[in-house]
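For this view, one protein chain was removed and the others were kept in their places.
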Amino acid sequence: MTPALELRGITKRFPGVLANDAIDMTVRTGEIHAVVGENGAGKTTLMSILFGLFPADAGEILVRGEPVRFSSALDAIRAGLGMVHQAFRLFPTLTVADNVVFREEPTSRGLIDRSESIRRVGDVAERYGLAVDPTAVIETLPVGVLQRVEILKALYRDAQILILDEPTAVLTPQERDKLFEVIRRLRDTGRTILFITHKLGEVMSLSDRVTVLRDGRSVADLLTADTDPEEIARHMTGRDVDLDQRAPAHQPGEAVLEVTGLSATGEHGRKAFREASFEVRSGEIVGIAGIAGNGQNELIETVAGLRPPDEGSISLNGADITDAEVLTRRSAGMAYVPEDRHGVGTSHRASVWANLLVGHQRDPAFQRKGWFDLRAIRDHARSLIKTYGIRSGPIGAPVSTLSGGNLQKVVVAREMSHGAPLLIAEQPTRGLDIAAIEFIHDRLVRFRDGGGAVLMVSAELSEVLALSSRILVMFDGRIVADLDPSKVTEAGIGLYMTGAHEDGPDG
Amino acid sequence: DSGDDAPATTAAPATTAAPATTAAPTTTMAPEDPISLIYVSPNPLGVNNFLILGEVGTQRVADRRGGTWKTFESVDDSTRRANIEAAIDEAPDIVVLTTFTLVEMADEYSKANPDQKFIIIDACPDEPAPNLHCGVFREHEGAYLLGVMAGHLSEAKQIGSVVALDIPFFKRWWQSFAEGAQSVDASIENSAVFIAGDNPFSDPARAKELALSLAAQGLDHIFAVGAGSNGGVFEAAEEADFLSYGVDVNECPSAPGRIVDNNLKLVDAVVEQLIEQVLDGTAGPVVSFGLAEGGTGVMALHPDLATSQCVIADHPDIIEEVQATAEGIIDGSIVVNDPLFG
Amino acid sequence: MAEQVTVHRPTLASKVGAALSHPVVFSLVFAFALGWLIVYLTGRDPGFAYSEMLNGAVTGSGLRNTLGRAVPIIGMALAVSVAFRSGVINLGGEGQMVVGGLAGALVAIYTPGPGELVIPLAMVAGGVAGAAWAMLPAFGQTRLRLPILITSLLLNYVARAITGYLVRFHFLDDSVTLTSTRQVPEIARMPRMPIFGGVSLSLALVIVLVAVAWVVYGRTVSGYETQMAGLNGRFARYGGIQVERQTVGVMVVAGTIGGIIGTHMIIGDAYRFIDGELVVSGLAWTGLLVALLAANHPVMILVAGLLFSGLQIGGLAMQRNADVSWRLSQVLQALVIVAVASRLTFGWFKRRRTGPSEGELEPAAVGEV
Partner (left out) sequence: MFEQLFDAALLESVVRAMVPILLAALGGMICERAGVFQIAMEGMMLAGAFAAVAGSYLAVYSGLGVLFGVAAGVLVSLMLAFGTVSRRGDPIVLGIALNLMALGLTGFLLPQIFGVRGTFRHERIDGLDRLPIPGLSDIPWIGPVLFDQTILGYLAFLLVPGIWLILFRTPVGLRLRGVGERPLAAESLGVSPIAYKYGAVIASGVLSGLAGAQLALGNLVLFTEGMSSGRGWVAVVAVMLGRAHPFAVFGASLLFAFAEGLGFRLQGNGLPVQITDALPFLVTLIALIAARKRFARLLDLTTGA
């Protein structure tokens, strides 16, 4: 039987990087095929080439045995491919139906036939069990639904080969399970699924076959049934990896951060979260779990001083900082690793040293009466680069020249280098590879063991479970649970995250 | 409309000796050295007839006497300085400056460069240096005559002016126009609107809208005092059916049947005459040109009236009145107030 | 000027290539080459035109005039760049200059006393007035969420109207035929330095301003903070920089510089405030282009300001002597900016065939640190 897809010698060079190096890959019809690899291994690049988003420098692609040459996504779509991107590619102000039918709009007399497009989208959704309201506007929908919309887009175009790039990164376990059901159902209708992930557990439970990429090369092609996570990880990194989770230490001290009755308003004038009360003590990591959009991000922004609170109070080491400015908070001992490291945590066009300085530009160590001590600033930057193993060029070069992982290291290094007693870390490892995750987890734990207090928000439940001393769960703007990680499972937390336990929070 | 058919040179109003022709006998005093002249305008010449005529006069002397002439067009204050200084650097026989805009620089540079001769047209400093000679006009006399025409012709008894800028200088046009009209019929109402904006002397679009809005208010005679902007007023005259008046040269051909007459300003003749006088060393510090000297005038009294395409040509009775008024002004029996000096 | 790069270098083609690969150098060459073509097509001699332009800009009174006109150009460029560097698109330089100019003029005209006192006082008055005017759009953005880009632009027209009204109805000198204030008394005029035949002392002032800006950006906390705000507002807020206050602050600085330059234009150049004169000169816009060409770098502003001033003064000479309209200098200025903004480089032409690869370009910076 001809394979659904065959890649031969795909090569792609970006300025300075060989992203794909003569990759061969065969995907059989009707299989779920996982593609794994560290950050920057070239997964997204390969999929983008496959989907016609940019041309390969060399190599060929065969779909059902036919050589194809895609010059745009359109060609790929016409050849029966569909792709769900790592970052959703949806139009926020348009409806679900408009998003789905985009470019394949049903028309009558030249105008878009809206009722027809709603009907068709509804039909497809129903056929594959994807519950979505076609008339809803995208920006009002939760991520789990957005994912379904993305899949709908591919199915509406009758994609036979579906590419999913890290589809589970933002999902709750429940949503993830639902997604897996959908994927299996699709396979059972004869479709072929290409599935990118960093989570080896997902590879094991879902895929039939797995391709491992490393440094732009395909280094292994394995039958899932014949392998195990350790072997995959070994192929990914080229060395042995200890996948065991670290047990959290437990000797909390004084309360460092105290939040009482805090509420704030979100983007559209809605209450983003209400009456949040909790504390974080020294020597503990408090994890906040929740589906994106349930107020975690706004809560953290409020604590960090980027969003004004409506009511309630925040105190740091006993001092009230409810209305304090950001710099006051920082000098009072707050460090903050924001969720959006590209837009908030770093400034792409600014230099490496400028990025390593921010938040402390007024520290006496770096300036006197408004005049910079440039030597001190440079030395500080160099020492951070060394301590945190940041791979970067000269410290005067723009930080945009760094890779995602190194960028995150810049943020983490900066935030951990000032001995602040409180570290707020939002999605500290999102999108990072195993080695980078390991590094950051290690730093967090060391920080905690040194008496630091950590408030961590993560969509990664395994991470929350592995690191936290206590787990707060947020749902619909409220903290609905305060859990002991040794007594709950991922699935258990997931239930709180979806509001199933609304009436029985134990916190 | 480059001014080469400007009426001034061919002949002047019958009432006086034409200045250009008096200065004409150059053959008798042919200079040994070729002369050199530099004409500095404060703004791009564009379709500003006034500035163009200054160039024409300068050129004519240079051509006749044998010599060179150049025009330096400025755009703003510092380029004016740059141009005047560049002109001085070249040390021509005379640097010719035009308009009130340059009067202060004329004063400054003439005092700083006593060996360089200057001419300034249109205005004069209080105490001009001996090497600076001024030629000024009594534009209000011509405007007054146009007013007389409007006074007779206006049926609505409402007249007005579309004026480039709201500056005292232009009162010599719009106020004297009103005064002339009111000398015929004291009940005539007058209004003046100003073009202003970035391009007061060449913004026909604004001029047109302003003229149309005056017309909508019932005015039937509108004086266009906007140099390059005048085209807009004339277009409006055709659309909204009123009569208009032009300035500086005979503008009647640009809207035949719509333009009554023009406040002629014979800049070329005056420039020519002044240059000749300076070259010959006969120029006084200030020379004023009005109806009597043939420096200003109207087409109604011009020999080319018949071919002028001006509306006034169809009203011989009014021309007679105008003729009488002009004679009165020349002999002093009629005094036209100078709005600039009370 | 274009030829200097290619001809006067006695070195290898590779060095020329290296120079050409610098976007600004390339853009200059590109603009002058196109200008050459334009002049050629109109039947004039481009070489002669350019040499007249160069001569007119740097010889005789031309040099003094180039330096003189560079004062407002550099000043306005600096004012714009201060705002641009912190991400504030201030198109209101003209209004700030006009309002400051009138205030400075009035102080210079009506304050008795020695020049040592009146001149600085006029500068301060001009600066304060310019700053006050600049605060309107600043607060419009921070309080009412109206983009400065648009309000500052609209307020230019309002500034012109208000100052025109004040001059026409309150401070009119009726001894002249313009809508103008009285003349600035001799004693209150900006002195000239005894160099290049008398260049206004204001040139020293703008050089000092440039130096201050350079030091502030390179070595101070405030300089760092404004630049961070300009590069990424969310990042700056996260780093404890108060972007709103910053916006008002840089607008005040920009307005102050604008007002000082406006005052200079009156007490150091025209000696009276004539309605509309500061506007028709287009100096604020030239300053804007200079800031863009210099990528908001203070020292580069000095260089680019002199270049554009020379282009304008030289353009007049070109018109005088080579019969090529000074408008060509305007075209050249625009072409340089278009080429720089489109990031045309020698390399681009070479790589043209393969096409730009995805992700090759970061969005262009208004101000690169």
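By letter and in written order, the chains are A, B and C; residue numbering begins at 1 in each of them.
The rule is simple: a residue touches a chain if its C-beta (ideal position, glycine included) is under 8 Å from a C-beta of that chain, and two chains touch if they have at least 3 such contacts.
What you see is a predicted model; the values in this text were computed from it and never measured.
Enquirer: For the full complex, can you list every visible chain touched by the one that's not shown?
Expert: When the entire complex is considered, the left-out chain reaches A, B, C.
Enquirer: Using the touch definition from the top, which of A:Val17, A:Ala58 or A:Ala73 touches the missing chain?
Expert: Reading the full complex, the residue touching the unseen chain is A:Ala73.
Enquirer: Any idea which of B:Gly231, B:Gly297 or B:Pro339 touches the chain not displayed?
Expert: Selected residue, touching the omitted chain: B:Gly231.
Enquirer: Could you tell which one of C:Gly230, C:Gly255 or C:Gly310 touches the chain left off the display?
Expert: Among C:Gly230, C:Gly255 or C:Gly310, only C:Gly230 touches the chain that is not shown.
Enquirer: Sort through B:Ser36, B:Asn113 or B:Ser191 and give me the one touching the missing partner chain.
Expert: Hidden-chain contact among the options goes to B:Ser191.
Enquirer: Take the complete complex as the reference. Which residues in chain A touch the chain that isn't displayed?
Expert: Chain A touches the missing chain through residues 51, 53, 72-75, 77, 83, 85, 87-94, 98-99, 102-103, 105, 107, 110-112, 153.
Enquirer: If the hidden chain were put back, which residues of chain B would touch it?
Expert: 2, 44-48, 160, 166, 191, 193-194, 196-199, 202-206, 208-210, 212-217, 228, 231-232, 235, 240, 254
Enquirer: Would you write out the residues of chain C that touch the absent chain, in ascending order?
Expert: Residues 38, 42, 87-89, 140-141, 144-151, 153-155, 157-158, 160-162, 164-165, 168-169, 230-234, 243, 247, 285, 288-289, 292, 325, 327-331, 333-335, 337-338, 340-344, 356, 361, 363-366 of chain C touch the chain that is not shown.
As a working rule, only the chains that are shown with their structure count from here on.
Enquirer: In whole angstrom, how far does the Cα centroid of chain A sit from the Cα centroid of chain C?
Expert: That gives a centre separation of 45 Å.
Enquirer: Would you give the residues of chain A that are in contact with at least 2 other chains, written as numbers and ranges?
Expert: Not one residue in chain A touches at least two other chains.
Enquirer: Would you mind writing out the residues of chain B in touch with chain C in their complex?
Expert: Counting only chain B, the residues touching chain C are 70, 72-79, 81-83, 85-86, 88-89, 100-101, 103-104, 123, 165-169, 196, 198, 340.
Enquirer: Tell me, which parts of chain C touch chain A in their complex?
Expert: Contacts found on chain C: 219-222, 224-225, 227-228, 231-232, 234-242, 357-360, 362, 365, 368-369.
Enquirer: Going by the contact rule at the top, pick out the chain C residues touching chain B in the complex.
Expert: Contacts found on chain C: 56, 60-62, 64-65, 68-69, 164, 168, 172, 174, 176-179, 183, 265, 269-272, 274, 276-277, 279-282, 312-313, 316-317, 319-320, 326.
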